[in-house]
Every structure is written in structure tokens, then in C-alpha cells.
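Everything on this sheet refers to the single structure shown next.
Only one protein chain is missing from this complex, and each of the others stays in its spot.
In this document, chain identifiers A, B and C correspond to the written order of the chains, with residue numbering beginning at 1 in each.
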Amino acid sequence: MTQRFLSHADLTALVAELVAAKTRVIAPVRAKDDPEQLDYSPIQKLEEATFGTRLPRRSMKEFFLPVTEVLLRYQQTKEGVEIKATPTEAPPIVIFSATPCDASGLDVVDKVMSWDYQDELWFGRRKAATVVSFLCTAMDAVCFCTAVGLGPDSIQGSDVLLVPVEGGYLANVITPKGEALLKGKGKAEVPAGAEASAAAAQGEARKKVEANLPKIPAEFASWLAKNFDHPLWKTISLRCHGCGACASVCPTCHCFDIVDEHDSSTEGARRRNWDSCQTSKFTLHASGHNPRGSQNERFRQRIQHKFSIYPTKFGEILCTGCGRCARTCPGGMDLPTIIGELMTLAKTQPEGSSL
Amino acid sequence: MKELQDLARKLLSEGTVKVVIGYEEGPRGARAAFITDPEQADPLIFDTRCVQNLAAYLNPRRKQIATLGKPAVVVKGCDARSVAGLIRENQIARDSVVIIAMQCGGVLENPDVAGELTSEAVSTRCGGCDVCEPKLFDHYIKSATAKTPPVNPKRTEQLAALAKMTPTERWNFWSEEFSRCIRCHACREACPMCFCVQCTAEKGTPLWIDAAATPRANRAWQTMRVLHQAGRCVDCLECERACPEHIPLGLLARYVADSVERRFEYKAGDDPSVPAPMGIYRTDDDEELIR
Amino acid sequence: MNIYQPYLMSIKEITDETVDTRTFRLEFKDPEVAEKFTFNAGQFGEYSVFGEGESTFCIASPSTRKGYIECSFKASGKVTRALRRLSVGDTLGFRGPYGNNFPLDNVMKGHNMLFIAGGIGLAPVRSVIWTCLDQRDQFKDVTIVYGARSVGDLVYKRELEEWGKRSDINLCLSVDPGGETPDWKGKIARIPTAVEESGVKAEDTFAVICGPPIMIKFTLPVLTKLGFPADHIYTTLENRMKCGLGKCGRCNIGPTYVCKDGPVFTAAQIRALPQEF
Partner (left out) sequence: MSDDVERGTSTANSTWSPKIVAFVCNWCTYTGADLAGTSRLKMDPNVRVIRLTCSSRVNPLFIIKAFERGADGVVVSGCHTGDCHYSTGNYYARRRFAILHDLLDFMGVEPNRLTFSWVSASEGNKWQELVNETTQRVKALGPFHEFQDMTPQGEFQEMAQKGGACQ
């Protein structure tokens, strides 16, 4: 990992250069319907972007796993059916990630998308994208990235991490893609004291988040698996609507549905759409049987998949602690509080429930 | 809120109800509470942050709550109308729920930010409220401080602005709003009156509304959802509050409710015995539209 | 390569097994794929009718026979009803083969085999039976216990007769009480009883069982009583699947992704799973 110094002007010039080269540049932009909120949107100039105030409403995953995406188009002809699959090459794109927790979501989901079968639609876009993250200064009481082993300065999933210092940014260049992006930009030697002030800013940001939730112990995953039938699951999600809004704003929720639709009587498309295990139809069998018939089982699946199944299978917690699910939940389900309660319960009942 | 807590303790210890669905202090503002043990009735609160329409938990699709047994539900006057709606459409029996209605002086638009009920902070649904003193209840808890809530003009202004637009401008306004819709159906899941077991939007044969979040499907979805709320929506704005994309669904709901009130002199009210307007007719309904 | 792109296949032959169950014999439109395509008994695929969607069921033909695959389905959902409307020569899509398979070659070879199936559950077992019969000398005794609710519900009737005539197979056919027809010569009993009365020995025998969950629930105790160890009983799990590749997060039971870690499991593995299926 090498370091460079980028002044604000260097960054503005970089964006201008990228836009001139027809590379799409995405950054957090104030939303038209509510200027308080931010959305990841294309920008032409750096000034249109806003950094460091808060997290955008939706995570960056939609640039890699779109809300809806055509997998193939079909056309019925006299001889039979012709299909055209969606190409997996993607145009180059540079994404300014508001915080490391968004960028690290990509790296977490990479694990399942490369499990034996390479999801080339996902990886086509990942290869074409360069992710530039900023040190997070927008944490609030709901953030818990340090609890899942990340942090306001974590580099997972980012190609460059910019830490604000006096007069500009200390750019930590992490991957070859980051190097290619910043080649010849700003200055290679870092001004005196910049590193120290960066480290101080990182430490201070980390301390603020650590207060929200202690680090999740490694054995939490196996405790959850052992307590699959614990009575707590019957009462933990009574106020949950089962609406799935949490899964839609989550940087690591990657479940999808594959559905065909018609554009005319002979033509149509097979689409991949966002889906969520919180919806009642997610596991409904054609026979009418539903292994997860009520919201208790569905919310248990959300916790088990994120904090037990995914860590067991892929070695990563399927959560970056960004807190969006808690902020957006209309029913007041607060994931950090719930995980906190479960962790204390795990301490008091290490052996799990005697049902 | 001592009176509410005492009532909850009494109802639970007598065994009249098995669970009291009320509000409690959550990590961020008020949230729903499910009290089953008389000793734990203390967390029950009621203040201007108690925005959520708890009647949504009486929706028969919520199996995990139905298993708890007979509920008592804490409602404001407007929420009580959702309970009346569920009773009116035979989803719950009147005697299967104990209604604890609170006198209400208006609630906040954004419950996460506690504060004084100014005309900017008050919820748009409280303007012109006629049920500060609820009409449908088994127990009524007065409040010394409740007075008629100020009017938040935001929605009336938006409706007026839309009325002045040409059809194409309105089309573009809604296309822009629906472009953010991701079809998570949170608006449906949060609504007390959306109790269909198999929603048309999830029917595959025939595929009326595509499952994808395309402009065509989003528009068909919202059109159908709002039409199905004609004469049933009590304007509690849970759909707008649940939407992770902050789409102003309340405008659609309010416009249709006004249209139903104007054409059929009906407002989704507190009396479950008054039938819903779209399920009845009058031979002298106006025929202004019919050529 | 876009892993969600199916192969195009055309329907060569349609056989009606029962009133609502049909078997397709499919051949790849692209000869190159027909040449390269291989699979193992027990694997499944995603069969798609373009414009309707995809549906998950097993490959019912034996893996020893090349150039075609067969599948059997009951018209119950949107896609299966659309499949029902197709006729010979029509085109449909197939993605696969997915999932693991019955360990015929490495574990079961050289042992006795007991095949138990109920109703359309015979489809996945049939693939294993024929693969086993195509190399019959590699296996000792072969017992097949197959039953259905009524005579009309028995599938692959031609093959049942063929198996019945063979001396190296012990075939026990049965229908549930009340499902028999006047000229029915087979047994009249539910599968658990039929298995008990078939006189099969547990010693040095592997069991393959597929059918409705209720049948499996009552047959497993019978097998245990007969002395079958839990890791000698194999079954396939039917769960809702969509991608078949372990990505869409739909088919997991606890940490096990049925489409990747299954669908073939031993009874021991199933007992270790959280009871959420």
C-alpha cells in the first residue's frame, strides 16, 4: 500500500479528467426530493458531490447488482425460440464511496458470487469499477462497523482510501487499480505531519463508533447455530412488518429473484430482481407449504444468515455495520440493539437454551 | 402515562387480554411494544413521537402476533379508524380486540427527532383532525395537554401544485418519483388495510404486474395499490413512512380519499357498521363522466 | 460467460405418466453441447419456458445414456403448467446439471441396493436405478419398493413391467389402501409397511429414498428398525430453488445450501439440519 497526497484541486481535476474520458463517475449527491438525504448518482464535476455528512440512502451494491437486470432476452419465432444473453463486459466506472462500510460490502459479497460459479454479471462490473473511499466522519449512534471487524478507516473493498488532512487528502493507494487511477495525480511525497494527523483522525473516528457496540466474538456464529430453536425467536421480531426495506438498503444483502416478463406476445426478457428473505413468498413452495411460514422464522433467517451461516461458509460476517437497516425500519427494529442483546444472552447462556 | 400502564396491568392480570400492543421508548424514538406480563407494563408511553399505526399488527396476515392471543391495542383516534376498517371488512371481530384510545394532540412528521409541535414539525396527516377525542374505543384515556394540532400545510401545497400542472407535467412528476421505487412492497406490508393473502402484484398467472422495478411495473403497482385503498385508507401515512425511498405515497392516498369523499360523501370513519363505499352503490350516483 | 444463460433444447418425445404428470425426452439443439454434456444420477436442472420462468426438477434419465435427458413434472405451478402446454418439437431452456449426486461409483458400488419411491418421487430414483442397472454386475441384490396413492398415480408403468420381469431385481409395487383397482395384483399398503414386508436385509445395503415428506418421515424409522445406519440412507431434498448456483440465497436450511451442498443428503446429514424444511 503506497501513499500520495492529493489536494482538493487535484481531486477536482481527476474527476474532470475522468468525465472527459467518458468514464462514469458516481458519488453521493444531495437528493432532489429531500436535500438532507444523499443518493449515489453520476456527477460531472466534483462540486456536485457531498462528502462526510451522512450515509447515502441506498448502498453502492446497486451498481454491481442492479435493482432489476435483464439476464437474457428471448424472441419466439416460427422455428422455436431465440435467446440473447446479456453481455458481461461493463463500461469503466469510478465510484466515490461515502464511507468504507459501503465499499467493504462489495468485498463481502464477492465471496458468494465466486463460490464455484463466477457470477460474471457481478464480476464484469467489479473488474470495471475503481472504488475510492473516504475516511468516515458521518457516524451516528446506529453505526457499528467496528463490531463486525471493520472500521471507519477499513480498506476492504476499496482501491483508494482518502483520509482528510490539512490542505487535502492523504490517499492510501491499496490496489493496482487504485495506482492506475492516481498515477501522476497529486504528489508522491506526503507533507510532514499529514500521516500523524491522518492517524489521529482515524483513531478518533474509530473510538466514536466503538462506543456503540462491542466487537462480535468469533463464537457468536456457532452460538446462533446452536440456538436455532431458542424461544427468543418467538418474541424478537413481533414488531417487524416483514417488508424487506432493510434488505434493499443493505450493502451486503444479495438475494435475488429470477422472473420472466413479456414485452409483447412474442418477445420478452428474463430479469433478475432484488428479493429478500423477509418477504412472505420467498420460500413458498408451489404446493403451498412454506418452511418459513411466519415472520419469526424469516427474521431468524436474516440474523442467522448474516451472523452465522455466511461466516461459517465464507468466513465473513454478511454485514458491514452501516446501520441503514435500523435507520430505515418503519417498525423500529434496531439491528445493533438486537445483536447487542443476543451477545449478552450468549454470555449468560453459553451452552444455549435448554428448550 | 401512569393511567395507561395501570390499565394495561389490569387487563393483563385479569386475563381479559393476552398482550397489550402499545408504544415504548426504543433506541431511537418510540417503537411498538408487546406487553404480555402485567409486571412489565411500565415501559408503556404515549407522546408526540408515537406515530406508528399499531392497528397494522391486527392485520390477520401477522401470524406471529395472532398466536399471542387476544390483544389490546393502544391507538390514536385516526389509528382507531384502521381498526374499524378491519372490523368493517370482517378481518377481525369487534370483540376480539380491546381498543385503548388515547386523546391525541397531533404527532411529529419525523418521530426520530423529538421536539415541539410546530406547523413544520407536526405530521401532515394531523391537519384538520376531527378525532383528537377518539370515537371508537373500549377504554379512553384523556390527556390534559392535548389540544387541536397545528396544520402542516406541506401536503395541501403539494396537492395544489400538482393540480395546476398539465397532465404531461404530472406524468413526469410521478415517473420521476416512481423511478426510485424498488418494489420492496414495504408500503403494502406496513399498511393495516393490505391484508390480502395473495397480492395481485405477486400473481404470476396472469402476470398483471411485472415483478421487476421497471417504470412500467412501478406505475402499474402504485396505481393498483392506491385504487384498492379507495374509501378504505384512513390517511395514517404508514406507507409513506415505510418507503425506504421516501416516495410521497401520501399524496396518492390523500387525493383518492378526497375524490371518494367528494363523489360519495364518504370518509373512512370510526363506525364499522357503515359499509365501505366501493362495495355499495346509490342509484343516483352522478353520471358526469359517462358519455 | 453469463451463467444464467440456458441451453436450448427441443422436445423429442412426450409420455403421459398420469393424469397430471408428464415426461419429456429432450435433446440439445446445439450438437456441440449434446456431445460435451454429462451429468451424474441425482443432479437437477432449471427447466425454463421463455416468458413464464424456470422450474427446478431432477434429471430423470440415467447418466449412462448420452445425447438426451428426460424429466418428469407434475403440472402444479406457473412454469409446469406452461410446460404442459408445449408439444413435440417445441423449444425450452435447460440450465444445469446442478447440485451433487448419489455416490454410486465411489460408495455404493459392490453393495446391495434398496430403492424406495413414492408417487412422482420415482423420477430422481429412476435415474439412479437405470444407472445402476446399466452396470448391473457392479451391484449385488437390487430391491425396488415403489408405491403411489392409487394405480393411476403410478409413473413409468412400462419400466415397472420391465423391472418386474427381470430376475435380478426384487420389485415390490404397492398402492395405498383404497387406491387399488379390481385387477390390481400388487400389494395394498403404504410404503413404510411395504418396506417392512419386502424382507430386505439392512446388512451391506444402501437405501435411496424419494417421495413426499410425509412418506419419508414414516419410512425412515422403519429403515432404522431394520438396522439401516443413518449414513446408508440417501435422499434428495425438495426445496424452493431459483438460481441453482448458490447465489440467490433461497434454498438454505441452516448453513446448508440445498442447491450446492445437496440435493442429495444422507439421513444422518438431514437429522443434523435445523428442522426448517
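The rule is short, and it goes like this: a residue touches a chain if its C-beta (ideal position, glycine included) is under 8 Å from a C-beta of that chain, and two chains touch if they have at least 3 such contacts.
All values reported here derive from a predicted model rather than from experimental measurement.
**Q** Among B:Asp42, B:Glu120, B:Glu169 or B:Asp271, choose the residue that contacts the chain missing from this document, as touch is defined above.
**A** B:Glu169
**Q** Who touches the missing chain here, B:Val19, B:Cys181 or B:Ile209?
**A** B:Ile209
**Q** Given the contact definition stated above, which residue among B:Lys18, B:Arg94, B:Lys154 or B:Arg263 touches the chain not shown here?
**A** Per the contact definition at the top, the residue touching the missing chain is B:Arg263.
**Q** Could I get the residues of subunit B that touch the absent chain, sorted low to high?
**A** Interface with the chain not displayed, on the subunit B side: 162-163, 166-175, 200, 208-209, 214-216, 219-220, 222-224, 226-227, 230, 252, 255-256, 259-260, 263-264, 277-279, 281-283, 285-287, 289-291.
**Q** If the missing chain were put back, which residues of subunit A would it touch?
**A** The missing chain touches subunit A at positions 73-75, 82-88, 263-264, 267, 269.
Assume only the chains that are shown with their structure count from here on.
**Q** Tell me the shape of the graph of touching chains, choosing from line, ring, star, complete and other.
**A** complete
**Q** How many angstrom lie between the centres of subunit A and subunit B, each centre taken as the mean Cα position?
**A** A distance of 32 Å separates the two centres.
**Q** Going by the contact rule already set, what residues in subunit A reach two or more other chains?
**A** 257, 259, 262
**Q** Hunt down the residues of subunit C that sit against at least two other chains at once, touch-wise.
**A** Residues 52-53 of subunit C each touch two or more of the other chains.
**Q** In the complex of these two chains, what residues of subunit C are touching subunit B?
**A** 52-53, 78, 81
**Q** Note which residues of subunit A are touching subunit C in the complex, please.
**A** Listed in rising order, the residues of subunit A that touch subunit C are 71-72, 74, 76, 80-81, 83, 85-88, 112-113, 115-121, 225, 228-229, 254-260, 262, 268, 270, 272, 275, 277, 282-287, 291-292, 297, 304-305, 308-309, 312-313.
**Q** Name, in rising order, each residue of subunit A that touches subunit B in their complex.
**A** It is residues 31-34, 37, 57-58, 67-68, 141-142, 234-235, 237-239, 241-245, 247-249, 257, 259, 261-262, 271, 273-274, 276, 279-281, 293-296, 326-328, 330-332, 334, 336-337 of subunit A that touch subunit B.
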